[in-house]
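One protein chain omitted, others in place.
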Amino acid sequence: MFPSFTSFEEIADNYRAIFFDAFGVLKNSERVFEGVPQLMLALQDAGKEIFVVTNDSSKSPSRLAQAYVHPDRGPVVKSDRVISSGLLARDFLAHKVRKGWVAYLGTEASAYYIEAAGLSPVPVSELREEHAPKALVLLDDEGFDWFADINKAVNWVRRYNTPVVIANADLEYPKKDAEVGIAIGGVGKLMEHLLRKTFIRFGKPDPMMFSFAFRQLMHEHPDYSLRDVLMVGDTLETDIRGANAFGVDTALVLSGNTSAEQFEVAIRASGIIPDFVCESILT
Amino acid sequence: MFPSFTSFEEIADNYRAIFFDAFGVLKNSERVFEGVPQLMLALQDAGKEIFVVTNDSSKSPSRLAQAYVHPDRGPVVKSDRVISSGLLARDFLAHKVRKGWVAYLGTEASAYYIEAAGLSPVPVSELREEHAPKALVLLDDEGFDWFADINKAVNWVRRYNTPVVIANADLEYPKKDAEVGIAIGGVGKLMEHLLRKTFIRFGKPDPMMFSFAFRQLMHEHPDYSLRDVLMVGDTLETDIRGANAFGVDTALVLSGNTSAEQFEVAIRASGIIPDFVCESILT
Amino acid sequence: MFPSFTSFEEIADNYRAIFFDAFGVLKNSERVFEGVPQLMLALQDAGKEIFVVTNDSSKSPSRLAQAYVHPDRGPVVKSDRVISSGLLARDFLAHKVRKGWVAYLGTEASAYYIEAAGLSPVPVSELREEHAPKALVLLDDEGFDWFADINKAVNWVRRYNTPVVIANADLEYPKKDAEVGIAIGGVGKLMEHLLRKTFIRFGKPDPMMFSFAFRQLMHEHPDYSLRDVLMVGDTLETDIRGANAFGVDTALVLSGNTSAEQFEVAIRASGIIPDFVCESILT
Partner (left out) sequence: MFPSFTSFEEIADNYRAIFFDAFGVLKNSERVFEGVPQLMLALQDAGKEIFVVTNDSSKSPSRLAQAYVHPDRGPVVKSDRVISSGLLARDFLAHKVRKGWVAYLGTEASAYYIEAAGLSPVPVSELREEHAPKALVLLDDEGFDWFADINKAVNWVRRYNTPVVIANADLEYPKKDAEVGIAIGGVGKLMEHLLRKTFIRFGKPDPMMFSFAFRQLMHEHPDYSLRDVLMVGDTLETDIRGANAFGVDTALVLSGNTSAEQFEVAIRASGIIPDFVCESILT
């Protein structure tokens, strides 16, 4: 069960479907890595199904898909191949809430996931008693005033016991120059701690993310099995842990959160063991 | 989203499939509640699919199913309708480990889940370096010497970084006279704490448990949707939280872990809100 | 060890020194409760020593003391009887840092505790590499831009491994109308979680707070023992837990965080048992 160090090309050859994490694998916070659209096309031309499995709920899947464009051949990922944790939140809201107002912390673009569930989004800053919101959804770390709105949200939940959904389980996300940004999942942790509650949390490492993508894959290829799928990620705690638990093979890449210097220590310390390790998907 | 207090019979009428937790709903640690086999038959006679969704990995599903017997009509639950967290552990081992020795804490009967994955179980007490186990699985709180074997297991994982799988996420289980037993998931917590690792953990509230049962249901009834399913449980933190997150309707019963005196406080404190509350499934 | 319900007057009679928590006992976030300065004078006139033991590090002890004023007889608490958690932070900085810049999150008034240690405070917003700060101190939840400065502080500690001191261990503080404010200790929890570190944390329930006050008491009254001291607080988790562990008698009042409806449940749930319970110090 110990990982072998190989080129991504060689590994990919053995799978019929590849799930990619986005940040640190395909892109950073500024742009898609050079060569990625070409690689995505090549994999698809070789008959492989590719999915992007991401905790990014800042925009709709179709807007997330727009990032991956080939200079000559245009968009290379279809919207339905982008599985964001926001989709699980959307389904939860659609099944469990059904109608009415839903409050949120995030940008306007992130409120897509509330609207897509047939519900009416209201930002926490504008929330009033008349809304009687059915749920509060944490979508993105931007688009609101942290001091005012986090305090308001905490007091709202204390008073009305409104269910809270975290649509992005990540604590942080990589920015440029080795900096990180506090993700909305981190803000959620603070709120959980203050309220002594555990919210409903969607996103990797929850295996449901991979189950969602796999169901979509099975829909088109009912003969595929877990053995046909490789998950590629840069983070042991989310990508590799979750895909290991779901039961598919995993490849750790060193182009994001986990560096070449630290990956062996990190694997040993965490006990989360990928099947493969590659420098990046481009080498 | 606030629960209404109703009779189980009335609620059940609106669903085509019912998932039951075992302990506190269908049985206690000593025996199946009186009237339960009759109710299970009646539901099936009325055309409903019933599943038992349990974190009990102390025996195989077929042995767990043997508990539910009607005095005249014999066994009332088929083995493939008992979804134990051990099955997810079994699939994980089958997909990720494939062959060799797997160490375990638990009774001999619980080792079934290792054998069912095509692997060779060895109890921690007999574990030697030559086994070079591919994983350690925590299956049951009985069948081993706590002091000797938990200490041995902790040191083994420290030295060899063996992956650890908890096949039963529960911290405790109800016994008679309002006593509890420390479940193997509680022992796992202690080991995680000492080793500063988070193990791979199977069982409710992980929505994968419900996904597993739902896939089985879909296999026979491809036209059923999440809306057709009701999960019935006695524990907010596992049964109701997990099924809420999976997106099916939920009924809390007050015949087990959650008492009539405390359920309102518990719902308010946890923020975990079932769709219905019933005294028991028999009233 | 179970609490008896009594009037504060009766209890106080048996002690030579009384330690009071501030928020919820003597005052709320807006003003000192009516009758409190009179009571403080009466206790002192009866020969009792009184101390205010508070996690409030938003201002210096002398400015905190200014809140307690009798209409006729003026200020009723001397500065050296106000023991704030900031004083422990001040001593820590004085002993362990000695000189140079110290960054902080909080208001300008809260930076008192850095200056009092003979060090130079710089707000996180103005922090530059040239400062090479010896420590970062979390002092107050106001006086800075949460989004910008918490993110900046997290990245600073990630990069430079600067020691972090939380000068107020509280997660939240009571505001009017049963609302709470997120305290700087709550912000510290978020930062600890993101950085996977445990910061140096001063304030109740740490028994050092009571030890600090007791040392001051012993200085003037070397013959007093722990048996002579009563701690009065409104919060089981901080006031009562800490004073119990320090070994002095404790009285819970129901005029703040803990309500008359919930105190029995809260004691049972937490296992933190005060020696006495009073409605307030004024009844």
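The first chain written gets the first letter, and so on, giving A, B and C; residue counts start at 1 in each chain.
Note that contacts are C-beta pairs under 8 Å (C-beta built on N, C-alpha and C of every residue); 3 or more make two chains touch, one makes a residue touch a chain.
This is a predicted model, so every value here is computed, not measured.
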item: Chains in view that touch the one left out, judged over the entire complex; value: B, C
item: Residue of B:Ser62, B:Asn155, B:Ser225 or B:Gln262 in touch with the missing chain, whole complex considered; value: B:Asn155
item: Identified contact with the non-displayed chain, of C:Val164, C:Val180, C:Met231 or C:Val253; value: C:Val164
item: Hidden partner interface residues of subunit B, rising order; value: 141, 145-147, 150-151, 154-155, 158-159, 171-172, 178-182, 186-187, 189-190, 193-194
item: Sites on subunit C contacted by the missing partner chain, in the whole complex; value: 1, 91-92, 95-97, 134-135, 157, 161-164, 195-200, 202, 206-208, 211, 226-227, 241, 244-248, 267-271, 273
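What we mean here is this: only the chains that are shown with their structure count from here on.
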item: Chain whose mean Cα position lies farthest from subunit A; value: C
item: Distance between chain centroids, defined by C-alpha means - subunit B, subunit C (Å); value: 45
item: Centroid distance [mean C-alpha coordinates] between subunit B and subunit A, Å; value: 28
item: Separation of mean Cα positions, subunit C and subunit A [Å, integer]; value: 40
item: Residues of subunit A whose C-beta touches two or more other chains; value: none
